[in-house]
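Of the protein chains in this complex, all but one are displayed in their positions.
After this line comes chain A, so read on.
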Amino acid sequence: METSWTFGRCLLLVEDDPSNRMTLAALLEEAGFAVVTAGSYAEAEKWLNHPRPIDAVLLDQSLGDGFGTGLIPLVRHHMPGAKVVFVTGADSAIDMPVDAVFRKGDHFEALLAFLFKLLPQRPLGMSSSAPGPRRP
């Protein structure tokens, strides 16, 4: 399922639910992304304080040991170019400075479409045939 627009892109997935983390990471990797995962607020905080280049952070809100919103300033500070997608299972999304909000339970293709819109297009030759997310 790898597509050229995802190739070479790295995502940080912050999600404390092990099943969600495993399945979402598998789908993102299958789509062609490199995926780094953090299973708690503390783990994500440690990662963000020693950042590597990443294109987007997928951020869950309830992390057991903290709120995902608390990590947004760290992302903005250490990775000003990274997009932040809030992945929430809550009833209503809190008004917050993120680039997109994805509701858990929505189809994975919708998340891919968000990422396709958010991530800057690369010059021709690096991603010449970016087709966007496939339809199921």
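The rule we apply is simple: contacts are C-beta pairs under 8 Å (C-beta built on N, C-alpha and C of every residue); 3 or more make two chains touch, one makes a residue touch a chain; residues count from 1.
The criterion applied here is as follows: contacts and distances are computed from a predicted model.
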| item | value |
| --- | --- |
| Undepicted complex member, UniProt protein name, chosen from "Multiple sugar transport system permease protein", "Rieske (2Fe-2S) protein", "Carbohydrate ABC transporter membrane protein 1, CUT1 family" or "histidine kinase" | "histidine kinase" |
| Contacting the left-out chain in the complete assembly, out of A:Leu11, A:Leu24 or A:Val57 | A:Leu24 |
| Footprint left on chain A by the chain that the document does not show | 1, 17, 19-20, 22-24, 26-27, 30, 41, 62, 65-67, 70, 89-92, 94-95, 104-105, 107-108, 136 |
